[in-house]
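All protein chains but one are shown at their positions in the complex.
Chain naming follows the written order as A and B, and within any one chain the residues start at number 1.
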Amino acid sequence: MKFERSDLLGLEDLTREEIESILTTAGSFVEISERPIKKVPVMRGLTVVNLFFEPSTRTRTSFELAEKRLSADTVSIAASTSSAVKGETLKDTAKNIEAMGIDMLVVRHSASGAPHFLAKALDCPVINAGDGAHEHPTQALLDLFTARQKVGRLDGLRVGIVGDILHSRVARSNIWGFTRLGAKVVVCGPPTLIPPGIESIGVTVSYDLNEVIPTLDILMVLRIQTERLTQCFFPSLREYSEFFGVDRKKMSRAKKDVIVMHPGPLNRGVEITPEIADGPNSVILDQVKYGLAVRMAVLYLLSGGELTSEDSH
Amino acid sequence: MKFERSDLLGLEDLTREEIESILTTAGSFVEISERPIKKVPVMRGLTVVNLFFEPSTRTRTSFELAEKRLSADTVSIAASTSSAVKGETLKDTAKNIEAMGIDMLVVRHSASGAPHFLAKALDCPVINAGDGAHEHPTQALLDLFTARQKVGRLDGLRVGIVGDILHSRVARSNIWGFTRLGAKVVVCGPPTLIPPGIESIGVTVSYDLNEVIPTLDILMVLRIQTERLTQCFFPSLREYSEFFGVDRKKMSRAKKDVIVMHPGPLNRGVEITPEIADGPNSVILDQVKYGLAVRMAVLYLLSGGELTSEDSH
Partner (left out) sequence: MKFERSDLLGLEDLTREEIESILTTAGSFVEISERPIKKVPVMRGLTVVNLFFEPSTRTRTSFELAEKRLSADTVSIAASTSSAVKGETLKDTAKNIEAMGIDMLVVRHSASGAPHFLAKALDCPVINAGDGAHEHPTQALLDLFTARQKVGRLDGLRVGIVGDILHSRVARSNIWGFTRLGAKVVVCGPPTLIPPGIESIGVTVSYDLNEVIPTLDILMVLRIQTERLTQCFFPSLREYSEFFGVDRKKMSRAKKDVIVMHPGPLNRGVEITPEIADGPNSVILDQVKYGLAVRMAVLYLLSGGELTSEDSH
């Protein structure tokens, strides 16, 4: 059976079955990254272009390695060195790249909706690697995958997402993903960083992390972008840490087997203390590890690969 | 039969037969980029370095993909991150790269003649990917190839090149290429952007696009580099567009089957309107597509590959 979508733009549009089929396929790729020879020839002779209009190490490297492990040819283009500086439109840049006979485009852009726009303009599959404050679907898929691996199930779990919900594409994609797979999501942060009316997409809201923590099976800590400070979203890093930083004291109220996630990069001592980030409940490096398998699965499925059936496990 | 040249520096020096043999060989590479597995092993184990002293997305990406489809190993070096910033001479940079045992160097440089200088200094083949306002031979070859594919022949065609002829290596290489293959070239633009005496290389000059358009089989629109504006080459973008921008009104006087080319990136609304750039006469994306086949042919021939004979088609 094939995956029916031709692009991966966000989790908002995906059904529970579609998300689960990606996760199941990812499961079969985890093993490949543990082999001595981490390479399968399923995308041999196919070309993937990674077009990044925002700087990124981890996501770009993760995609590049996933592509190489599938034996694809890969070219990465950073916007700062691209024709964007010459005033070319986004569509022209992408149409030109597509005209070179590429098989898939991975795109990150600061504008929400840019990958959707390109998916309409191009014939080849488009993968959203992060668009503005909108979605970051492969991040959410790897978070779902990690949670399922570590907890065993997602149905009925209680997930807390803590921090700057307002500007976070990671939060948005995870809300769609976790709720669709049957988890309950609570978002928690200072009122200025919670979008008004967010309850309408099926989450509950709390402004008190201490109250939320004891109820959680999964605690997802978001990165605080310190540049928000100057935009008056919160008074100081110290005050933010005091109320929303995840530390030993707050964690003392948590369930024993809660898992702690963070999309990285970490601001150690701001939104999370080192002892929690490196502690026994942290699955932060597992997220990175499973990210590769999830991206391999997405690339493979969009290139026409077969879905792994749940039975084959 | 082998290609006799050891470098591709410009079209000025090539004979009609040499240009035609590259185009014929490119024809056999078009098909490879349409296969499901776009890869042939003809350059396996060979190393190509792309050394770009000017920023470039499309040309660099096109070369990288061409090299990968020929199974070469490829490394791209951008000048901004290179030893150039440490004051090393161009020759030392190139000699050092060559000493690493590379098989071919693709170079772009802002100085006219830089690739010729390197071709003399190095033993390995050198491909000019654009040198100052001098030549951009692979661009002209792909323009010739596209024109031949679309029109069926070049002999006797009338080609108009419109815009900033003075600063354009694309114009220069195309003038050599089209005239050598038997086409008639007219260059058209404001007097400040036409090099005085250019008639001596076999073109005619016009300052009136409306007069030229009806006579053309091929209309090649050059990019206006808006930074020229501050250097007083023309009074304003609006005035430039009024007289030399290719739009529906001017195109209404053109032959029905004229083809419209542009080397990209487009300044939509300046030198060309979107309806013409995206219209039925435009072959702009074909140029990009065929560019890959042409670059594969050049790389292949300079690495010692066999010429495709005209008969085999």
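Annotations
Rule of thumb we're sticking to: contacts are C-beta pairs under 8 Å (C-beta built on N, C-alpha and C of every residue); 3 or more make two chains touch, one makes a residue touch a chain.
Please read all numbers here as calculations on a predicted model, not as lab measurements.
Between the chain not shown and the residues B:Thr25, B:Ser62 or B:Thr93, the one that touches is B:Thr93. Touching the chain that is not shown, out of A:Arg5, A:Arg44 or A:Lys68: A:Lys68 (per the contact rule at the top). Touching the missing chain, out of A:Gly27, A:Gly130, A:Pro190 or A:Gly264, is residue A:Gly264. Although one chain is not displayed, its contacts with chain A can still be listed: residues 33-39, 55-58, 61-62, 64-65, 68-69, 78, 80, 226, 264-268, 285-286, 288-289, 291-292. For chain B, the residues in touch with the chain missing from this view are 44-47, 49, 73, 75, 77, 81-83, 85-89, 92-93, 95-97, 99-102.
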